[in-house]
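Below is a slice of the complex: some chains, not all, each in place.
In order of appearance the chains are A and B, and numbering begins at 1 in each one.
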Amino acid sequence: MDLKEIALIIGAELIGENFEVSGMNTLKDASKSELSFVSNSKYIKEIQDSNAGAIIVDKTTKDFVPDGCAALVVDGVYWQMATLSKYFAPNIEDETLALAKIGEGSKVSSKAELANGAIIGKNCIIMAHVYIGANSVIGDNTIIYPSVTVYRDCKIGANCIIHANATIGGDGFGFATNKMGEHKKIYQNGNVVIEDDVEIGSSTTIDRAAFATTLIKKGVHIDNLVQIGHNSIIGEYSIIVAQAGISGSTTMGRNVVMGGQSATAGHLTIAPFTTMAARSGVTKSIKESGLTFSGFPLMEHKLWLKLQAKIAKLMQ
Amino acid sequence: MDLKEIALIIGAELIGENFEVSGMNTLKDASKSELSFVSNSKYIKEIQDSNAGAIIVDKTTKDFVPDGCAALVVDGVYWQMATLSKYFAPNIEDETLALAKIGEGSKVSSKAELANGAIIGKNCIIMAHVYIGANSVIGDNTIIYPSVTVYRDCKIGANCIIHANATIGGDGFGFATNKMGEHKKIYQNGNVVIEDDVEIGSSTTIDRAAFATTLIKKGVHIDNLVQIGHNSIIGEYSIIVAQAGISGSTTMGRNVVMGGQSATAGHLTIAPFTTMAARSGVTKSIKESGLTFSGFPLMEHKLWLKLQAKIAKLMQ
């Protein structure tokens, strides 16, 4: 699809040279052949630094598009980006891809489904009712229990264990909303990458990125019924206890511990070696390493204990 | 089954004419051929207004049964209703129904299971390990990802996306308890209806109604690991973020937003355009539209912020 076709689809004014667009991406990550977008004038600095070949803008941001970068001028950038995201979404399955490959020593149940393009490493166990999507890659010695679904284009490392009914690479929760209150899905065209030695619990859901990658680093252990939002990064050897929820675009350092039913808001950074007690609710980034927190709103655990003592007194 | 047989099963005294009973229903919705029940004398007004052909009552409520309506008099109405609910439960599958129908252009995986009586619309994608129950209907262009289970008698609209491992139409959580503390299941003989343009996240569970319908209206987006209780109604274009829980018989207006890990108690009404922040716990109905709430117990978000400031002061 070239820029002229895209301009037609979203009713945009095209300023600049036409070219064939290879995909969509964020301002920060887009390359010369890619299209990006800016939905908020607070990202003006990022526009100017972007390597995108073209940017969807509105009247308030169009003047900041750098030289050599095309502009697609619309009303409602986010809504139009959502419109286009569907055009860049690959088919769920693709029969033109090669048949799935299975490495030496692996056991794949006849009741599992490997989409074309899937690649299973050596000595894996892929159990009944598992689904591995197109172009997804499973590392050596990995065990995938029944009814796990891995959507397309994901990567799971070596020596991983994925427990029953987990979902890896489902769509992140993204949509644009118009003035009528209607929503339009933003197709999630990124993926999930899980590094080596990771264990993931039953019915845990790890969403694929909108663009780029949701990343679970080496040696992480995730319990059951945990939600990990799109574009999050979980640091090496982190521990996420059951029913915790991590919103989108949260980046954690190594050896972070999240207690049961704890949660983070989106777009936060959590310092390495942070511990969040059960039920913690994290709404701001944590910059200092090695501290322990509790409560919602979050506070240092020792303060939380003090607060509970005060509350107890209040009740006498 | 006629009233005499029913009276025998539950040891009831039958007052009134015998007739063939077509099903059970609530006092409000029961028709002339249906049986209803009243387990609490506070529903006396509803007894008098009911069109039910017969009502299960106890000694304290039997005198309020209207003329022309039969009464089945028992001790322990709720327990006996539970007993009968099993008799009115359809078989899980029914081989006498026609083979499933698949609309033009739809792709159904050979590893999916369509029960007899299921109907798939046009241009759908039904992936591996999906189960579609008897008489369930899937609208055109709908995508159902792997390992989704749709129980019998449900209806999913057009242009919907149901993500992996979601469960649509599982039994609502209902039972009666006797004086020994034992429970008896109330069979959930209603269904789930999902209107057009709805997206439902991975491992989300939407329970079928005890009677009638659990309803997800047009354009709703539901994230992963959300619980929606039986007989709830979610208004158009509402947004339910991951791990939220909606108890039974909650009715929401349009464009309600529920943050992550938020929850509502049962039998509430939530006004349109209400926003509940993450972790909100709603225990009373919300009547005014367009407000934002936080906390548990719930309060307006601006009050909640004030409360947090007071608590911070308390700790100095």
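Following the convention adopted for this analysis, contacts are C-beta pairs under 8 Å (C-beta built on N, C-alpha and C of every residue); 3 or more make two chains touch, one makes a residue touch a chain.
These numbers come from a predicted model, not from an experiment.
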item	value
Total copies in the full complex, given that 2 are placed here	3
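Assume only the chains that are shown with their structure count from here on.
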item	value
Whole-Å separation of chain centres (CA-atom averages), chain A against chain B	32
Residues of chain B touching chain A in the complex	109, 111, 125, 127-129, 143, 145-147, 161, 163-165, 199, 201-203, 219, 221, 223-225, 237, 239, 241-243, 254-255, 260-261, 273, 278-279, 308, 311, 314-315
Complex contact set, residues of chain A against chain B	92, 111, 113, 129, 131, 147, 149, 151, 165-167, 170-171, 173, 175, 177, 181-183, 185, 203, 205, 207, 225, 227, 229, 243, 245, 247, 261, 263, 265, 281, 296-297, 303, 306-307, 310
